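For this depiction, one protein chain was excluded, whereas all remaining protein chains were kept in their positions.
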Amino acid sequence: MKESLMDILCDPLDKSDLELEVDERDDDEILEGRLIGTETGEVYPIEDGIPNLLPPDMRDD
Amino acid sequence: MKESLMDILCDPLDKSDLELEVDERDDDEILEGRLIGTETGEVYPIEDGIPNLLPPDMRDD
Amino acid sequence: MSVREEFDTWAADGRDKGMEERHWHTAKHVLARMPVEAGETVLDLGTGSGYALRALRDTKNAGRAYGLDGSPEMARNAREYTDDPNVGFVVGDFDELPFADDSVDHAFSMEAFYYAADPEHTLEELARVVRPGGTFYCAVNYYEENVHSHEWQENISVEMTRWNRSEYRDAFRNAGFYVAEQDNVPDLDIEIPPAAEFPTDSWQTREAMVERYRTLGTLLTVGVVR
Partner (left out) sequence: MSVREEFDTWAADGRDKGMEERHWHTAKHVLARMPVEAGETVLDLGTGSGYALRALRDTKNAGRAYGLDGSPEMARNAREYTDDPNVGFVVGDFDELPFADDSVDHAFSMEAFYYAADPEHTLEELARVVRPGGTFYCAVNYYEENVHSHEWQENISVEMTRWNRSEYRDAFRNAGFYVAEQDNVPDLDIEIPPAAEFPTDSWQTREAMVERYRTLGTLLTVGVVR
């Protein structure tokens, strides 16, 4: 994902902001990392450049 | 024209209400008469069942 | 010549019926898309023979269906083509609509809008007359991208507005509409002769005729009142 995606993403649970933590990036994309709900504390993984924002009960880690 | 058309018609010049004067009608239609602008005093003819609400300068009596 | 004079002549010639037949090829698709609910009030701007009103009554069970036309002879003819008591005709001009604010649920116009003397103002009038959330379905064959229509002005005394697609969208937005859709609706019904028959009286090449009818067709712009 490009960092600009952060402009429109939010926590699916309560629509609050997300914080970005990057583990790996290439020239213009974040490849691995996580998005953390600033209110819910929920952790959403970024894998192979794609953020997974399924509600936690629908996700399969 | 049916009398129910009065619900939505207005004076084209200033959108104020119209008053209906009937000269001839059949079972459910007004065939001849006139519509008079309650504010403008403008007279719009009803001929052969059709009201002519052209602005006066476009009408040809 | 005025709108009244020009189109009174057309009506007297029977051109109202000729237009109905040709315009129906694309107008039927446009009308089918309209979100008219049973009982709603519809308005047809530049109604000609009034076919759109009859169709909206038959297919969508529209409540009241009114046709406005600047030509008394067109309106007189249209009135004779139906005895549906819920269809009515009014002579009036696009620029000064004789309808109350929010009095109409949906409006339609086929091959007529661009005759308005002040089309921006006509759109404002429509946005006034149609209720919030109601639609204006504006269908035209005369528009900038349809190069095959450019010469039409030569044969008619009323001045015509030739906007392109984006000018239509901008004008709708400026007048108080959201633009919900824009489309080229193809005429799939007109018969296009085999290549060997070209040039015909009207068309130099088969490609030009295909482009005019099958590709460009009728430009539809749909506005929703804010």
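Each chain gets a letter, A, B and C, in the order it is written, and its residues are counted from 1.
Methods note: a contact is a pair of C-beta atoms (placed from the backbone, for glycine too) under 8 Å apart; a residue touches a chain by one contact, two chains touch by 3 or more.
If you're wondering where the values come from, they're calculated on a predicted model, not measured in any experiment.
Asks: Which chains here would be touched by the one that got left out?
Replies: Computed over the complete complex, the missing chain touches A, C.
Asks: On chain C, where is the contact patch with the chain that was removed from view?
Replies: Residues 32-35, 37, 133, 135, 169, 178-184, 222, 224, 226 of chain C touch the chain that is not shown.
Asks: List the residues of chain A that touch the chain left out of this view.
Replies: Within chain A, the residues that touch the unshown chain are 1-2, 4-5, 7-13, 15, 28, 47-55, 58, 60.
Simple rule for what comes next: only the chains that are shown with their structure count from here on.
Asks: Calculate how many whole Å lie between the centre of chain A and the centre of chain B, each centre taken as the average of the chain's C-alpha atoms.
Replies: Going by mean C-alpha positions, chain A sits 65 Å from chain B.
Asks: Centroid from C-alpha atoms only, then distance chain B to chain C, rounded to Å. What do you get?
Replies: Chain B and chain C have C-alpha centres separated by 25 Å.
Asks: Using the average of all C-alpha atoms in each chain as its centre, how far is it in Å between chain A and chain C?
Replies: Measuring from centre to centre gives 50 Å for this pair.
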